Every structure is written in structure tokens, then in C-alpha cells.
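A single protein chain has been removed from this complex, and every other one stays in its place.
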Amino acid sequence: MTTSLVAVQLLNGVEYGLLLFLVASGLTIIFGVLGVLNFAHGSFYMLGAYLAYFIAERTGSLLFAALLGLPVMVLVGFLVERLAISRLYARDHLSQVLLTYGLVLVFNDLQRALFGNEVHGVPMPRALTGSVALGEMQSWPVYRIFTSVACLCIALLLRQVILGTRFGMRVRAGASNAEMVEALGIDVRKLFSALFTAGAVLAALSGMLAAPLTTVYPGMGEGILIVSFVVVVIGGIGSIKGAFAGALLVGIADTFGKVLLPGVSSAVVYAVMAAVLLFRPRGLLGQPALQR
Amino acid sequence: MVEALLETEALTRRFGALAAVAGISLRIEAGAVHAIIGPNGAGKSTFLNLLSGELKTTSGRVRFRGEDVTRAPPDRLSRLGIGRSYQTANVFPELSARECVWIASHSRKDGEARVAERGARALAACGLAARSDVAAGQLSYGEQRQLEIAMMLATEPILLLVDEPLAGLGHDEARTIVDLLREVARNRTLVLVEHDMDAVFSIADTVTVLVDGRVLETGSPQAIRESPRVREAYLGEEE
Partner (left out) sequence: MNASRRTRVALLVFAVALALVPLSGDRFWVQFAAKMMIAALFAMSLDLLVGYAGIVSLAHAAFFGLGAYLLAGLTNGAGLVSPLATFPLALAGTAVAALVIGFLSVRTSGVYLVMITLAFTQMLYFLFGEAPGLGGSDGLYVAQRPRLSAFGTTLLDLGNGRTAYFFIWAALVAIYLLLARTVRAPFGRVLAGIRINEARMRTLGYRTRRYKIAAFVAAGALAGLAGVLDATLYGFVNPAIFGWRQSGLVLVTVLLGGKGTLYGPALGAVLLGVLEHFGEKWTAYWNALIGAVAIATVLALPGGLAGLLRGSRG
């Protein structure tokens, strides 16, 4: 591999990792604070992508699709939390897995019913269609630069919200001790509802950003869900920093796997996960097993 | 000097900035009933959890029968002969008393007949023979404490770590447990964490007072009762 090819792959890996982070951060926060493992998180990604396709095709504008689609996702996230997830807070993880697995099946068929089984391309915004030369042989699409920057901005915003606002303070308190949050008189119901909805919106946004790059297709939510699980497992469950590190690691490993080990590329990220687990069963930044 | 069964050397456990146990060096002599008292938050339960391996030590050492067991996991310590009972009855609520004790006894895997016999003996010793078919969760609070001790005995420990066996018990139930502990202590070594001072002074051979994760004083019940430092730091407040 030439240096410029390595550079392009590295950039692609980072870009994919940043998109993954948007999905995985929601997954890990929702588990950390709400204590719920949400399999339907990938469905939000898929719905986001399909909304982007659906609205962009009719309006010709991805930006418009995002502006119109995200409020829809706020509603979806809110309703799913109120109607289903909120009944899981006191339940064991088996119940959580099964209920959210059921939601995945329902969302998949909903997608089929609304949008059909075909694979759809989503055009990039015209202003972002070019590419930037990297060395003599390689170039990097402007749209990938745009998504990387957008994801980075959102990640920084997320950090600002969590570290610098009252809402963020409550989230952090909730992650470390849910009882204490209640003792402080914070309305846990509202907090959980808001957090879950925010996670759903982040996942959908990630799907919208990815849509022009990946096309939209049935089952795309499950693929991203499982990779996000790998990210969360590698990073340490409940840790946002861990999710960030894990997402970049997985993004880069996956991209280089496709180039270097074409036959078995999809298995590469799982091998990385197994290697991390061997040495750190709780992930890179996970809390050690709670012992009493 | 009597041989120490268990010895800790500058044993320390930190939770973040807080040192719950801050350099405790203690000798538990074979055959003794060694009570550990102290105000709430003195580090008594943490200390027991370090001895049973349920918490990892931050620094310091534990030696049991001369062997360094500082990093040993709880299951290994149990097999070495360290038994543990809990402040809140930590039984298997869905299982009957007999099954709870069977599980404890079976951990020693020496043939079903011996497992069953040892279990029955432990139940009888703790006065639960007539209640053996009742689900542990249905037993009275006091009976659950008895079961807790029976489970510990069924593993045939050499050293027993007993955490607040009287907490939450009525007067009569507490008496039953004190008598039981006295009986149990005849041929075993006991480390007893307890708030009930009358009980402690009636059965302990040695008493250690912990304050803020440190040993304030160790001595005979008599010496502890008369120690001005202990009175000032602890006993005085309560009496």
C-alpha cells in the first residue's frame, strides 16, 4: 500500500468510526443511565436513513430531509420509551433483550410495509459532491469530509452538554447512582424519556448522514446495531469516552480489514473485540466488575 | 504466644479517595472469638469482605495458616476453610432450608452420603431440623439468620467471619443466635462484627475497636471496657 492509500483508508476508517460513535454513544448512555439494553437502537438508525431517502427523494434536499425527519424521530423515540421501554426499568436483562428484539422485528416489517424491499440510493447534496486530491493517485470525497466534521461537531456538542449543563449533570448522576438522582428530587421519568429520545435522534441522524454513502436497504439497522455492540463492548459499557475510542478502533480495523483481508473482512472487528476481551473483560474503559 | 490463624499486615482498601480500611494489622488467634466493634462507617464490613476475598485489597497482606492469601478469590478462601455469614440473610429464598444447606455442604464434594449427613448436622445444630422443608424465603427473619449460620457450618470452616448476626433481631431471637454462636465457637475460630455490646462482651475473648478504618485498640473485653480512649471514641457516645 502506498502512503496515500493508507492515508485514505485511515480517513475512511475515522469517518466510519465517527458515524458509529453517534449510534454507539446513545446505546451506551441509555444502558448506563436507564439500565436498558436496547436492541431497537439500530432500528432508529435504519428509520433515519429511510426517512432521509423518502423525504430527499420528494424534496430533492437532504438538508430538508434532516429538518423534517428528525422531529419525526423525536416523536418515535418518545413513544417507544413511553409505551415499551419504560416498562422495562425494573426488569431483568432477558426481558429487555426479548422486548427490544420484538421491537426490531416490528420495525423491520414496518420499514418493509412503508418503503418496500428495494435498495435505494440517496443523492448527496450537490454542494458536497466533489472530492479533494490526496497525493497524486488518491482523493477523498467532500461528503465524507462533511460527515466526519459533522460527527465531530456533534461529539463535541455532546461532550459540552454532558459536562457543562444541568441536564448533563443529571445524566452523569444518573449513570453513577440512579437512587441518588431520585433523592435529589429530579424527575427520573422525564430524564429517562429525554435521554432515550436523544439517543434515538442521534442514531437516526447517523443513519441520515450515512444514507448517501451506504444506500438504504432492509436490515441495515441490524448490521449497525451489532457493530455498535462491538464498539460498546470494546469501549466498556456505559462509558462515552470508551465508545469514542471503540468506535474509532472498529472503524479503522474494519476499513483496513476490507483492504488487507478481503475474504474474511467482516470477521476482523470481532477478532479485535475478542482480543480486547481477553485482556480486559470489561472493555477498555469499563468499570471493573462490581464486587460486594 | 499462641499461633495466629489469620494475620493481616497493613491491610488497606480505598474507594476512590476514601480509605475504608486504612492499614489494619491484626492477629486472629486460633480458637479465639475475636470481636470487631466500632461506630458505623469504621470499616468493619469492608474488613470482613477483604478477609473473605469479596473485595480486592488495595495494599497490605493477609496470611491464613501461614500462607499468603491476599489475592485469593472468595471460592478459594472458602475451600481453604474460611466461612462467611452475612449481615442481611444471604440465603437462596426459592430453595428450601434443606436445599440451601445441601448446596453449602455439596461445595466440599466428598460423596453424597457425607454431603447429606453434614448438611443435616448443620441444620440440627442451628435448630432448624423441623423447618428443613420450608422455603428459605418463608422462614422468619431469625430463622434465616440461623440458616445463614447453618450454611456456613456445612462447609466445615476453620475460621468463621460473622457479620452482625444479631442485627434486626428481637430479644429472644438474638438470644438463640448468641447461644448458637457460643456453641459454634467451642472448637472453631470466630471473627465477629457486632453492634450489640452485651453480646460481644459476653462471648468475645478479644475485642478490637476500629475507628475510621484503623485499629484504635485491641484487648480483652475487660481492658476494652475500661480503656479511656475507647470510651472517649466510641462507647461513651452510646452509654
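Letters are used for the chains, namely A and B, taken in the order the chains are written, and counting of residues starts over at 1 for each.
Assume a residue touches a chain if its C-beta (ideal position, glycine included) is under 8 Å from a C-beta of that chain, and two chains touch if they have at least 3 such contacts.
Because the structure is predicted, anything quoted here is derived from the model rather than measured.
For the options A:Ser4, A:Ser61 or A:Asn108, the residue in contact with the chain missing from this view is A:Asn108. Only one of B:Ile37, B:Leu50 or B:Met151 touches the absent chain when the whole complex is considered: B:Met151. Of the residues in chain A, those that touch the hidden partner chain are 31, 37, 39, 84, 87-88, 91, 93-99, 101-106, 108-110, 112-113, 222, 226, 229-230, 232-233, 237, 263-267, 270-271, 273-274, 277-278, 281-282, 289, 291-292.
By the touch criterion stated above, the residues of chain B touching the omitted chain are 52-54, 73-75, 77-79, 84, 90, 92-95, 99, 102-104, 106-108, 112, 151, 155.
The working rule: only the chains that are shown with their structure count from here on.
Distance between chain A and chain B, defined via averaged C-alpha coordinates, is recorded as 48 Å.
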